[in-house]
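After this line comes chain A, so read on.
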Amino acid sequence: MSALIWAVSGLLFFLGLAAVVLRRQLLAVFLGMELMVVAAALALGHEATRAAAGAEGFVAVLLVLAVAAAEAVVGLTLVLRVHWSGRPAEADSLRELRG
Partner candidate 1 sequence: MISLASVLGLWGPAAVLAGGSLAVLAIGLGASDEHRPPAWLMRATAAAAVLLALALGAVSPEAARPPLLRGDLLGSSLQAVFLAAGLPFLFMMDPADEVPPALALGSLIGMAIIAVSGSLLALFIGLELMSVPAYLLVARSRSPRALEAAVKYFFAGGAAAALFLMGMAVHFSAAGSLDLAAAPGRVGEAGLALMVAAALFKLGAVPLHFWLPDVYEASDPELAGFFSTGVKAAAVLLLARLTGISQGPILAVLPWAAALTILFGAAVALRQTRLQRLLAYSSISHAGFMLLAVAAWAGQGRPLSAAGAVFFYAAAYLFMSAGAFLWLKVTGLSERSELKGLARSRPADAAVLGVLLLALAGIPPTAGFVAKFLVFWEGFKAGIYAPLVLAGLGAFLSLGYYLGMVRDMYFDEPEGEAAAAPEAGMTRRCLVSAFAVLALLLGVMPWLVDSLRAGGSR
Partner candidate 2 sequence: MSQDLLTLFWVMPAVGGLCALLGRQARWPALAFSAATALYGLILLGPASSGAWHSAPVSSPSWAFGIRYLLDCDGLSLSLCWLTAFLTVACVIASWNKDYPPAYWAAFLFLESALLGVFLARDLFLFFVFWEAVLIPMFFIIGLWGMEGRRHAAMKFFLFTFFGSIFLLLGSIALVTRHHAATGVWTWDMAALKGPGGLAGLAIFAAMALGFAVKIPLVPLHTWLPDAHTEAPAAGSVMLAGVLLKMGVYGFLRILWPVFPKLSWELMPWLMLLAGVNVIYGALCAMAQKDLKRLIAYSSVAHLGFCLMGVLSRTPEGLLGGSLQLLNHGITTGALFLMVGFLYERGHRRGLGDYGELYGRAPWLTFFFGVATMSSVGLPGLNGFVGEFMSLIGVARVMPRFVFVGVIGVTLAAAYALPAFQSVFLGPAGKASVSAKVTDLDRRESSLLWALCGAMFAIGIYPAPLLRVLEPFLLGLVPAR
(Lines give C-alpha, C1' and ligand atoms only; values in the text may rest on other atoms or scores of the structure.)
Protein backbone atom coordinates (compact mmCIF):
# COMPACT_ATOMS: atom_id res chain seq x y z
CA MET A 1 0.00 0.00 0.00
CA SER A 2 2.68 2.52 1.05
CA ALA A 3 4.71 1.76 -2.10
CA LEU A 4 1.69 2.81 -4.22
CA ILE A 5 1.29 6.04 -2.28
CA TRP A 6 4.99 6.81 -2.61
CA ALA A 7 4.80 6.05 -6.37
CA VAL A 8 1.92 8.50 -6.79
CA SER A 9 3.71 11.09 -4.71
CA GLY A 10 6.93 10.59 -6.68
CA LEU A 11 5.07 10.87 -9.98
CA LEU A 12 3.34 14.07 -8.86
CA PHE A 13 6.64 15.48 -7.61
CA PHE A 14 8.37 14.66 -10.89
CA LEU A 15 5.52 16.18 -12.96
CA GLY A 16 5.70 19.36 -10.86
CA LEU A 17 9.45 19.42 -11.33
CA ALA A 18 9.12 19.07 -15.10
CA ALA A 19 6.60 21.88 -15.20
CA VAL A 20 8.82 24.15 -13.13
CA VAL A 21 11.85 23.61 -15.31
CA LEU A 22 10.31 23.32 -18.78
CA ARG A 23 7.28 25.58 -18.96
CA ARG A 24 7.54 29.20 -20.14
CA GLN A 25 4.49 30.81 -18.58
CA LEU A 26 5.00 31.90 -15.01
CA LEU A 27 1.63 30.59 -13.91
CA ALA A 28 2.49 27.14 -15.26
CA VAL A 29 5.73 27.25 -13.27
CA PHE A 30 3.77 28.31 -10.21
CA LEU A 31 1.37 25.39 -10.69
CA GLY A 32 4.35 23.05 -11.01
CA MET A 33 5.67 24.33 -7.72
CA GLU A 34 2.38 23.82 -5.98
CA LEU A 35 2.19 20.31 -7.45
CA MET A 36 5.59 19.49 -5.85
CA VAL A 37 4.36 20.80 -2.49
CA VAL A 38 1.21 18.74 -2.69
CA ALA A 39 3.21 15.62 -3.57
CA ALA A 40 5.37 16.17 -0.49
CA ALA A 41 2.27 16.75 1.65
CA LEU A 42 0.75 13.50 0.36
CA ALA A 43 3.88 11.57 1.29
CA LEU A 44 3.95 13.22 4.68
CA GLY A 45 0.34 12.42 5.38
CA HIS A 46 0.82 8.81 4.43
CA GLU A 47 3.88 8.43 6.60
CA ALA A 48 2.07 10.11 9.51
CA THR A 49 -0.37 7.17 9.60
CA ARG A 50 2.46 4.67 9.85
CA ALA A 51 4.76 6.55 12.18
CA ALA A 52 4.68 5.82 15.89
CA ALA A 53 5.30 9.46 16.91
CA GLY A 54 1.77 10.44 17.19
CA ALA A 55 0.25 13.42 15.50
CA GLU A 56 3.53 15.01 14.39
CA GLY A 57 2.97 14.02 10.78
CA PHE A 58 -0.57 15.36 10.59
CA VAL A 59 0.39 18.63 12.21
CA ALA A 60 3.12 18.89 9.59
CA VAL A 61 0.65 18.41 6.70
CA LEU A 62 -1.61 21.09 8.08
CA LEU A 63 1.19 23.57 8.54
CA VAL A 64 2.61 22.79 5.07
CA LEU A 65 -0.75 23.55 3.46
CA ALA A 66 -1.00 26.81 5.43
CA VAL A 67 2.47 27.85 4.32
CA ALA A 68 1.71 26.88 0.71
CA ALA A 69 -1.34 29.11 0.85
CA ALA A 70 0.71 32.06 2.09
CA GLU A 71 3.22 31.42 -0.68
CA ALA A 72 0.50 31.30 -3.28
CA VAL A 73 -0.78 34.71 -2.23
CA VAL A 74 2.59 36.32 -2.62
CA GLY A 75 3.41 34.45 -5.82
CA LEU A 76 0.18 35.31 -7.57
CA THR A 77 0.40 38.99 -6.66
CA LEU A 78 3.89 39.09 -8.16
CA VAL A 79 2.75 37.35 -11.34
CA LEU A 80 -0.19 39.74 -11.64
CA ARG A 81 2.12 42.73 -11.11
CA VAL A 82 4.24 41.42 -14.03
CA HIS A 83 1.10 41.07 -16.12
CA TRP A 84 -0.12 44.56 -15.24
CA SER A 85 3.27 46.02 -16.08
CA GLY A 86 2.47 45.18 -19.67
CA ARG A 87 4.99 42.39 -20.10
CA PRO A 88 3.74 38.89 -20.93
CA ALA A 89 3.98 36.67 -17.85
CA GLU A 90 6.72 34.71 -19.57
CA ALA A 91 10.03 33.61 -18.16
CA ASP A 92 11.80 35.15 -21.19
CA SER A 93 10.31 38.62 -20.73
CA LEU A 94 12.14 38.96 -17.45
CA ARG A 95 15.78 38.83 -18.69
CA GLU A 96 17.12 42.34 -18.06
CA LEU A 97 19.17 41.34 -15.04
CA ARG A 98 22.09 39.32 -16.51
CA GLY A 99 25.92 38.81 -16.36
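Selection rule: all candidates are chains of the complex that A comes from, given by their letters.
Note that in this section a contact is a pair of C-beta atoms (placed from the backbone, for glycine too) under 8 Å apart; a residue touches a chain by one contact, two chains touch by 3 or more; residues count from 1.
For clarity, every value in this text was computed on a predicted model and none was experimentally measured.
Colleague: Once the contact definition is applied, which of 1 or 2 turns out to touch chain A in the complex?
Modeller: 1
Colleague: Which residues of chain A touch candidate 1 in the complex?
Modeller: 6, 9, 13, 16, 20, 26, 29-30, 33, 36-37, 39-41, 43-44, 47, 50-53, 56-57, 59-60, 63-64, 67, 70-71, 74-75, 78-79, 81-82, 85, 94, 96-97, 99
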